[in-house]
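Submitted below is the structure of interest, expressed as structure tokens.
Every protein chain except one is present and positioned as in the full complex.
On to chain A.
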Amino acid sequence: MADELDAVAVRAMLLQVCTRMIENTDRLTEADQAVGDGDHGIGMRRGFTAARDKLEALEPASVAEVFKTVGTAVMAQTGGASGAVFGTLYRAGATACGDHALDAATFLAFLEQGLAAVQKRGGAVPGAKTMIDALAPAAEAARAAQADGLAAMIRAAADAAQQGVQASRDMIATTGKARTLGERSLGHPDPGAISMQIQLAAMQDYVAGQRED
């Protein structure tokens, strides 16, 4: 594949993210019922359905516009902490992209600036059993894979996010609705981390599919 994606390709990639999130509604609901109030799946479905509808109607002029479209729709329609967090992530991504195409450097900036924005917004740190426990290792892995090009970087980020989801099983929730559980949250992965991982895996699958073409 080319080592960068233009706005139309990024739109297709994020449409795949939306589809994958909508497909995983029940899985996310069940994960959230174990540690929270069980609304994460339907919230994500609502937000990413709105994002999909906006993307389908969009004739993107820039990569930044594609990210911003997703962030704004997710923020307005998801509600709750998830809407604020994932909306902030994609809107920060828009800032990171500027008027560039999506290459390895901009993808890294998306993850790192997104992470910084989410941490600033929610005040959560790594290890608190949140989506940050998938996003932070993903950003770190992406930085380590900087020289390997966009496809390898997204794969490394998605793999690291998957490991982050597993690691979140051993964490005790100290923020969000799950924090009341304390030690009873042990053994269950964080639903927000699962969502982050699903999104990165969808991006990876899109990029891998491009390569086969």
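Quick note on the criterion: a residue touches a chain if its C-beta (ideal position, glycine included) is under 8 Å from a C-beta of that chain, and two chains touch if they have at least 3 such contacts; residues count from 1.
Simple rule for what comes next: contacts and distances are computed from a predicted model.
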*So which of "Cytochrome D ubiquinol oxidase subunit II", "Dihydroxyacetone kinase subunit DhaK", "ABC transporter permease" or "Imidazole glycerol phosphate synthase subunit HisF" is the UniProt name of the chain that got left out?*
"Dihydroxyacetone kinase subunit DhaK"
*Among the options A:Val10, A:Ala51, A:Val85 or A:Ala202, which residue touches the chain absent from this view?*
A:Val85
*Absent-chain contact - pick from A:Gly43, A:Pro60, A:Gly93 or A:Gly164*: A:Gly43
*Can you name the residues of chain A that touch the chain not displayed here?*
29, 33, 36-39, 41-43, 46, 75-85, 121-122, 174-181, 184
